[in-house]
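Only one protein chain is missing; all other protein chains are in place.
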Amino acid sequence: MPAKTYVQTTINGEHVDFLCEPRQSLLECLRDEIGLTGTKEGCNDGNCGACTVNIDGRIVTSCLVLGVEAEGADIETIEGVADGSNLHPLQLAFLENAALQCGICTPGFIISSKALLEQNPNPSEHEIRFWLANNLCRCTGYDKIVRAVQDAAKRLQEA
Amino acid sequence: MKWIDFEKPKTVEDAVKLLSDSGGNARPMAGGTDLIVQLRVGDPRVNADVVVDIKSIPELNELSYSSSKGLTIGAAVECYKIYGDANVNSHFSALNDSATLIGGTQIQGRASFGGNLCNAAPSGDSIPNMIAHGAVATIAGPSGTREVPVEDICTGPRQTLIGDDELLVSINFPSNGSGFGANYIRFIPRNEMDIAVAGVGASVTIEDGKFTSAKVSLASVAPTPLLVKEAGESLVGETVSEEAIQNAANLAKAAAKPISDMRGTADYRKHLCDVLTRRALNTAVERAQGAS
Amino acid sequence: MTTADYERNMVLATDTDYKVIGTRPVRHDGADKVTGRAIYGADFDAAGLLHGKILRSPHAHAKIISIDTSKAEKLDGVKAVVTSKDFPQSESRKDQWLKDNILASDKALYAGQAIAGVAASNPHVAESALGLIEVEYEVLPPVLTTQEAMASNASILHDSLTTEELGEDTGVVSNVASHSQHVKGDISKGFEDADVIIEREYNTKTVHQGYIEPHNATALWSPDGRLHVWCSTQGSFVVRDSLAELLDLPVSMVRVTPTEIGGGFGGKIPIYVEPVAALLSRKTGAPVKIVMSRRETFEASGPTPGSQIKIKIGAKHDGTLTAAYAWMAMEAGAYPGSPVGAAVQCVFSTYDVENSTIDGFDVVVNKPKTAAYRAPGAPNAAFGAEQAINELAEKLGMDPIELRLKNVAKEGTRRPDGPVFGKIGAKEVLEAMRDHPHYQSDKAEGTGRGVSIGFWFNIGFDSACNIAVNKDGSVNLTEGSTDIGGSRTSIAMHAAEVLGIPVEDVRPSVVDTDTIGFTAVTGGSRTTFATGWAAYEAAQDVKKQCIERAAKIWDVDANGLQMEDGVISSKSDSELRMTFKELAEQLSDTGGGISGSASVNPSGVGGSFAGNIADVSVDPETGKTTVERFTCVQDVGKAIHPSYVEGQMQGGSVQGIGWALNEEYFMNDEGTMTNSSLLDYRMPTSLDLPMIDTVIVEVANPGHPFGVRGVGEANIVPPTPTIANAIYDATGKRMTQLPMSPGAILSVSPE
Partner (left out) sequence: MALVFIPSLMQNLSNGEQRVSVEGANVRQIIDNLDSMFPGFKNRLVEDGRVKPNISVAIDGEITPLGMIEKVTEDSEVHFLPAISGG
C-alpha cells in the first residue's frame, strides 16, 4: 500500500500533526487518527452538517474535505469551543434552552452558530434559520435551537 | 473509497502537466463537494486515481473586476467569496442568486462556480445564471489556453468539452451596460439544501421601455443546462409587458425536455419552466429598471 | 391577537404541589453533549479494532444461488468474511426470518438486504473487499405495494407464509401475514341511521425515522465465550436477548453496553449490524466495529410502512357520529410485522361511536422490514380518519373542533376495540385547541387553517432502578433506559422529588445489561412513565430505610417518624430532626450504607391525545406549501421536565410536517430506493419551519404516582391530517395521498 501523508495543522489552537491516506476525509482524520470524536458523521455527503468544523474562519462539512487538505490549516472543532472549564455562551444557551435531545447534531449546530454570531452578532430569526439550513436536527423541530442561538446572541452582546 | 493520490500544484502549467501525464485518470478538485462524494460512492463516471487540488494556483483564485474587462471569477473561488465581494454586489448582484443557493452555508464555504460548471449536472445552479450573463470560460491545456462560452461547455450529464488534460482556469463575465438586470431562481420543495426540480436564469437589457437584449437559460429540464435562444430573442425589440414575458415563458417551456424522476415528473417540470421563466424575467426586469 | 401577545409555550398545570417535578433543570448529560465529550456508538474505540462492512443485495426480490467469498478473503488486510451460514441452525420459521433480515440465506427480499460481512484493518479495505464477493442471484419480480401484494396473481415472497387471524393460522399461503378486526355494535344499522356519510380512500408512502446517527455496533467475542457489544440502541436488553437467541448463547454470556444514542424514534429497537459484528469478532478474536452509511440506514433499517386506508363515517344532522368503518392494509416490508394492529386500535379512539368495524391487514412486500416509528401506524390511520371528520364537519356546517367535542371519548367510553377508557384528556385537548389564541385569531390573507387530533396508547413494561446514598447526601442513580432525549434527568427528578433533595444531587447513569435489572426499550412513550416509576419506587425504598435508620439512631419507633423535603423528623417530638445530608454522613457508623432498588412492570398506563392547529399557504403556481403557523396541544398527564416535554411535542410535530409535505421512499420499478440520501429524502430544515407553539395539557394519569402519561409519540399522529385539512382550506383540494408534495398538490383538482 502506498505511503501515508504527513499533515501539520493547528486544531483548537494547538499544533497537531498526523498521518493519513489521501482518501481519508478530514472527518475520518479527526475521529480516527486524532481521536476528536466530538465531530459526528450523519451522512458523509455534506447534507446533515453533523461534521461541521471551522477551517480558517469558515465553516465546512469535514466529510467533504480531504485530510491532506488540512495542511497548514487552522481548524476549530467542538472540543475547542469551551474556554477550559468555562462553557461558551452558546453551549450554556443550548443547555438552558433545552436545545438538544439526542445531542448528535449539537456539535455541528454549535460550530455553525458560533461562526454566525462572530460575523453577525444580532441575527434575525430568518438569518439564523438560513445559516443553519445545512445542519439537520430530527429531534427538536429547531424551535429551541433557534431560541438558544438568539439567547446566546443576547448573552454575547451583554458580555 | 479506493486509493487515490493527491497533488497540489502551484501553477496552471504544473496542473496541466499532472492532468496530461495521468492519461485521463486525474481529476482537478476545487471545493470537492461533488467530486469527493462521487469518488466515495464509486461513481463510474469519475474514475480518478489522482486528485489534483487546484486551490493553490493564483489564477484559479482570481476575483477581479474592471469596467473594461468585466468580472473574472477563478475556477476555485468559493461561493461565499462571490457573495461577499463588493464588485459582484455592485455590478453582478444576480450572481448571488446562485452563490447563495448552492448547498448550505457549509457547502458555500467550499463549492465554486468553476466546480459547478465542470461537474456539469443538469441541475447546476450557477450554470444557467452564467449562461444568462453571457459568461466565457478560459480553459488551459497542454497547447495553451482557449476561451469557450459557458453555454457550450456542458455536453451531457456530467460531461463537458473540457478535456481530461485541460483545466478550467476562470470564468469571465462581460461588463453590462445600464438597463441590465438578471435573475436565477429554482424550484425546490424545501427552502434550502435541495436539487433544483427546475431552474431558470434570465437576463435582460432594457432601453426606453424596450428589451434590447435578453437571455433565458434552464436547469434540470434537459441533459445539460440549456440556453433557450428563441425565448431571449422573442423579447428583443418588444416593449416590456406581461404578454411578451409570457410568450418567452411559453418558448422556454416548449424547449424543456425533462425526464420524470424522484424530484418531479416531466409534466410538472415543464409547467415549472413556464412559471419560473416568468418570475425570473419579471425580477430581471425589476432589477434592470431599478438599475437604470 | 398576534403571535407576540401570548405565551408560546403554555403549561396548563393541574397539580403544582411539587418541589422538583415541573421545573426545568439543566440535564445531567448536557455538558458532555455540548462539548463533544459524550461517547456515541461510532465514537467507541478499542485496542486492535477492526472495521466491518456489509455487502447488500442490489435486487429487491431474488433467489440467492451462491455466494463466493474466496477472493475477498484473500485481499490484503481482510481478516474475516461471514455469511448467513455462520449463524447457528434456526429452530423456527420466525427465528429464521430474524436471521435472514440480518444476513440473507436463500432469498433477498429487499434491495439493501445484507448478504455478507467483511472485517478488515481499515474501513476502506473492508469496502474494497465487498466488491470481490461474488453472488449469483436469480432475480424475481418485486412486489412493492399492498395493492400489488394482495392481488390474486401476486408474486409470493414467502412460500411458507400463511394468513393469521388473532392466533389462528388460516392455512392460506399469501402475502397477507395477518388480518385483525374490531367490531362494535352494528355497522349497517349505524350507516342506515346516518344523515351524512363520508367515504374516501387514502394512500401513504414508506417513510423513515430519519435519526441523524446511523446504526452502529462494536462487538468483542472473548475467548472465554462472552460476547460484549457496545452500540447505539433504544433497548440494550432487547439487543442482549436477541443476540443470545440468534447466536444460541446463554443470556448471561452476552453483555450490552449502550452508548449515547443519536436518535431512534423507534428505528433503533431492532438489531441489524450487532450480530454481524459479533460473528466477525468470533472469527477474528478482535473487536469489530460496523457503522452503517446513510444509504444503508435508509435501505436496510426499518422505516414505517406505506399504507392503503379506506374510511367511511356517518353522522346525524346534529353531528352525532353513528357509524365508523376503516379498512387498512399496511406494508410490513420483507417479513411480517407492520404496525397495522396498533393502527386499527387507534383509528377512531378519539370518538364515542356506537357502531364501528375496523379491518387491518399486515402485508409483506419487497421493501425493508418495517420497524416502530413514533406511535406506529397511528399517523397513517389519522391521515384518513381525521380528514374524513373535517369533511363531515364541512358538510354539516359545524366547526371541526365542535364536531369533535360533540363526539369526544371520555372516561367510561367504550373504545372501538372493546375496552372502556379510564381517565383521558381528549376533551381537555380539544377545549385547549378551541380556546387557543391561534384558533381564535383570524387567518392571514391567503392562508388555510386545519385542525385534527390523534391518539396513542403508550406502554408500560419492565424497568429497573438502583439508588445508592453517598456520604455527602448526594445519590447515585443507575437505570437501564438509554437516554434519547433527556430522560435520565426526568427519571432523576422522580427520585429527587421523593427524597426531597435538589435534582443536582442526583447523579443518574444509564448502565449496561450486567449492571441493572431488565429494562424494556426506550419507546412507546414509556421511559419517563415506567423507569420514572422505578426511580420513584427505589427512592421510596431509600426513604423507608432512612426513616428506619433515624429511628435506630434516635432509638424510637420508626412509625413515629416521617421524611419530607429532605428532612427526617418525629411526628411528636420537634427536637428529633435530621436532614437527609446529616443522616448520610452517619450511615457508615450506624449500620452501613443505604441503597434502594426497584424493578417494576406497571399497569396504569395512560394514553395520550395530541391536537394541532396549523395555518398554511400554498403557492397556486407551484403547489408548494408553507407552514405559516403551527400549534401543538398534548395531554401529557404531568410534565416532569416541561422543556423536554415541549421538545418532544415540537419534534414530533415537525417530523409529522415532513411526512405530510415531502418525505417518502421513492422506489423505482425494480424496487430500489432512488432517494436514499439526506439530499433527496427531504426532511425539514430549519428554514422550512416556523416556531412550533405548544400547550401542555395535564390531565393527571391516576395510574402513575405523579400523573405521567408519556409524551413521545401521540404528537406525530395529527400533523399529516392537520396539514391536509389546512391545504384543503387554502385551496379546496382534498389530498388523499402522502406526501402532499408540490407536484402532487398541483395535480389535484379542487373539490
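Chains here go by letter, A, B and C, matching the order in which they are written, and residues are numbered from 1 within each.
Here is the rule we use: contacts are C-beta pairs under 8 Å (C-beta built on N, C-alpha and C of every residue); 3 or more make two chains touch, one makes a residue touch a chain.
Being a predicted model, the structure only gives us computed values, none of them experimental.
Asks: So there's a chain missing from this view; which of the remaining chains does it actually touch?
Replies: C
Asks: I'm checking contacts with the chain that's been left out. Which of C:F461, C:F580 or C:F630 qualifies?
Replies: C:F461
Asks: Thinking of the whole complex, not just what is shown, which of C:E168, C:D248 or C:D573 touches the missing chain?
Replies: Considering the complete complex, C:E168 is the one touching the chain left out.
Asks: One chain isn't shown here. Among C:P376, C:G425, C:G517 or C:G596, which residue touches it?
Replies: With C:P376, C:G425, C:G517 or C:G596 as choices, the missing chain is touched by C:P376.
Asks: Have a look at C:K79, C:R526, C:K543 or C:K624 and name the one touching the chain we're not showing.
Replies: C:R526
Asks: For subunit C, which residues lie in contact with the unshown chain of the complex?
Replies: Per the touch rule, subunit C residues meeting the hidden chain are 165-168, 179-183, 209, 264-267, 269, 339, 341-342, 344-345, 357, 371-376, 417-422, 456-461, 521, 523-526, 601-605, 703, 712-713.
Everything that follows uses one rule, which is that only the chains that are shown with their structure count from here on.
Asks: Using Cα averages as centroids, what's the distance between subunit A and subunit C in whole Å?
Replies: 29
Asks: What is the distance, in whole Å, between the centres of subunit B and subunit C, each centre taken as the mean of its C-alpha atoms?
Replies: The answer is 44 Å.
Asks: Can you tell me which residues of subunit B touch two or more of the remaining chains?
Replies: Answer for subunit B, listing residues that touch two or more other chains: 1-3, 104, 191-193.
Asks: Counting only residues that touch at least two other chains, what does the list for subunit A look like?
Replies: 1, 21, 23, 44-45, 47, 130, 132-135
Asks: Residue numbers of subunit C touching subunit B in their complex, please.
Replies: Residues 124, 127-128, 621-622, 624, 661-662, 666, 674-675, 679-680, 682, 684-685, 687-688, 741-743, 746-747 of subunit C touch subunit B in their complex.
Asks: Along subunit C, where are the residues that touch subunit A in the complex?
Replies: Against subunit A, subunit C makes touches at 24, 26-27, 29-31, 33-40, 42-43, 45, 76, 124, 209-214, 260-265, 291, 293-294, 484-486, 641, 643-644, 646-648, 650-651, 653-655, 677-679, 683-687, 689, 691-692.
Asks: Provide the residue numbers of subunit A that touch subunit C in the complex, in ascending order.
Replies: My answer: residues 1, 21, 23-24, 31, 35-45, 47-48, 50, 77-79, 81-82, 87, 91, 94-98, 100-107, 110, 125, 128-130, 132-146.
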